[in-house]
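Can you keep this structure in mind? I'll have questions shortly.
Every protein chain of the complex appears in place save one, which is left out.
Labels run A and B following the written order; every chain starts at residue 1.
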Amino acid sequence: MRRRGPIFLAQLVFTLFVCAFLVVPVILSMLAGLTVNYFVGIQSGLTLRWVGEVWSGYRDTIFLSIGIALACLACTLVLGVPTAYVLARRQNALARALEELLVMPVAVPGLATALALIVTYGAVGGFRTSWVFILVGHVLFTLPFMVRSVLAVLMAIDLKSLEEGAASLGASFRQRFFHIVLPNCRSGILAGALMVVTLSMGEFNMTWLLHTPFNKTLPVGLADAYASLRLEIASAYTLVFFLVIIPLLVALQVLSQPPRTKSRAKQE
Amino acid sequence: MTAISEGAKSISIALQRCAKTFKDGTRALEPLDLAIDAGETVVFLGPSGCGKTTTLRIIAGLEAPDTGGKVLFDGADVTSLSIEKRNVGMVFQSYALFPNMGVTGNIGYGLKVRRRPRAEIAARVSEMLAMMRIEPLADRSIDQLSGGQRQRVALARALAVQPSALLMDEPLTALDAKLRDSLRLEIDQLLRRLGITTIYVTHDQAEAMALGDRIVVMEHGRVAQVGRPREIYQRPATRFVAEFIGNMNRLNGSVREGAFLTGAGCIPWPDAPADATEVFFRPEDVTLAETASHINGSIVGAFFLGDRTRLFVHVGEARPLVMETSTRRNFQRGEAVSLNIDPRGLMAL
Partner (left out) sequence: MRRENLTLLSLLLPAGAFFGAFFLLPLARLFLVGASGEGGFAAYATIITDKNHFASLIATLALAAATTATTLIVSGLAGVFLQRNEFPGNAALVAMLTFPLAFPGVVIGFMVIILAGRQGLIGDISLALAGEKVVFAYSMAGLFMGYVYFSIPRTILTVMATAGKLDPRLEEAARTIGASPWRVMIDVIIPGLKPAFISAGAICFATAMGAFGTAFTLATRINVLPMVIYTEFTLQANIAVAAALSFVLGAVTWVVLVAARSAAGGTVAAAG
């Protein structure tokens, strides 16, 4: 039924307004980072000067953010994929309880998690001041996303039969894990990886308490910039952040389109 | 091309007091003793839940029998050996083909796991493709295959490693009737050619009769009867076996002087046990009589099947008798008929 009546129109206008509400500030922020003089506005001309200043001044921060995100990915892969496998093989009440437990760092506010880490390990000097401290917080927060992503894929295939089939052919557990289990959760790992990297790049609540002046991530740098710097530089910094994170978000979106079901020839 | 049977030594399999109780308390299998000869094809037949798949999985090594149970391969105790080390080829009901490998990858996987050189794997895979007549499928991925094709790939994969026994868990159940018939013949020919010890699980009695050297009929975790197809069919040990295999007719009555007296007539039965109150016989032991004979009744159903007609005859029992005739004649419902029963086919159970 295609009724393009007044109700449709009203809903469309409303939705467009909501979209504008979400998108316009982003565009404005990006523009602000490219304007010569924000107070004058666009008429003052466009420039890359602010972006250049950000790059030269905060290059280390940007690289640290990317580095932590990648390290976070590595950790969640090593910790999360085996966990997802175990949860897929044993779907009982204990497994569900484990899942709930894993999600806790996401439910609990980042502030609380960060404070907890500080009161427990704050005295361990080397640990407290290194970027690994930040990494720990990021891994806690992103681990459930990797686990859930891989688990979803593993539950969609008949894992038990595939493993029994491989075992009947003589494959040891190690061989089964690397030849059968891992290749078949590739899509889950990919989606999880994108999610982890994106979340890590954007994490602030925890990182703000965990960081030190020598270990700043992009969001932390942004908070500094907003508080103390010219609006143009803050905007340029934000622009750089967008440039890094928007491709990740787009990739996430593309991946989460429901896959076309492959044609299965069933004729004889 | 007999390389697959050369060097492949078929084993004898023995089960001693193998029972299985699952963690939630269900008793899937009562203590079972069975001896299977090398090269024999044994079919486990029964309705779902009878324990046939559990038995197969115990032989495979996917389940362990309750304490006291033993599985022997050629006399050697393999009960504590895991499935990876038993060298059995297994075909699953869902085929369990690996989606991340194509047809050749699947067939060659067993050899890859045994770290055979690539050339040897390739040669064996071609051999299997030829044996199963699926050469054109070599480069396909699994999701491009039809059900029958997957079945062949699963079989090829299981046989590629030259297993000492072949275990098949309802491999034809997921296919449509016509395909099942044709594949049944192929599997039968293949098994005879290879001479490999085969355990085959099914709930389809026609399959069991066609493929089995011996059939093990199971019910509720127990063995009801073990024997050759002909034995099982013509001399069923229990009522369950009689009614599970083929069609069975039944009449109530009593024994009088070497004959069985029923409400619909009298059937000569020299070997009747004196206390029999029921008699069983197969449809093929019933023929139409021209004149008044053993049993009289009226037709309640006549189905023309092309090459024969199946008749349902009401004789005063709850269920009508079933028989088949090839007489080229039209039968009317309500028509009175007389039936001859062959005394050699009469059974007391």
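By our rule, a residue touches a chain if its C-beta (ideal position, glycine included) is under 8 Å from a C-beta of that chain, and two chains touch if they have at least 3 such contacts.
Values in this document were obtained by computation on a predicted structure and should not be read as measured data.
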*Can you work out which residue in A:61, A:184 or A:198 touches the chain that's missing from view?*
A:198
_Candidate in contact with the missing chain, chosen from A:108, A:156 or A:243_ = A:108
_Chain not shown, touching residues in subunit A_ = 7-8, 11-12, 14-16, 18-19, 21-26, 28-29, 32, 38-39, 78-80, 82-83, 85-86, 89-90, 98-113, 115-117, 119-121, 136, 139-140, 143-145, 173, 195, 198-199, 201-205, 208-209, 219, 222-223, 226-227, 231, 234-235, 238, 241, 245-246, 248-250, 253
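By our rule, only the chains that are shown with their structure count from here on.
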*subunit A to subunit B: how many Å between their CA centres?*
55
*Flag every residue of subunit B that touches subunit A in the complex, lowest number first.*
60, 62, 82-85, 87-90, 92, 94, 96-100, 109-110, 112-114, 143-148, 157-158, 161, 167, 176, 179
*Which bits of subunit A are touching subunit B when the two form their complex?*
157-158, 161-162, 164-172, 175, 179-180, 183-184, 186, 262, 264-268
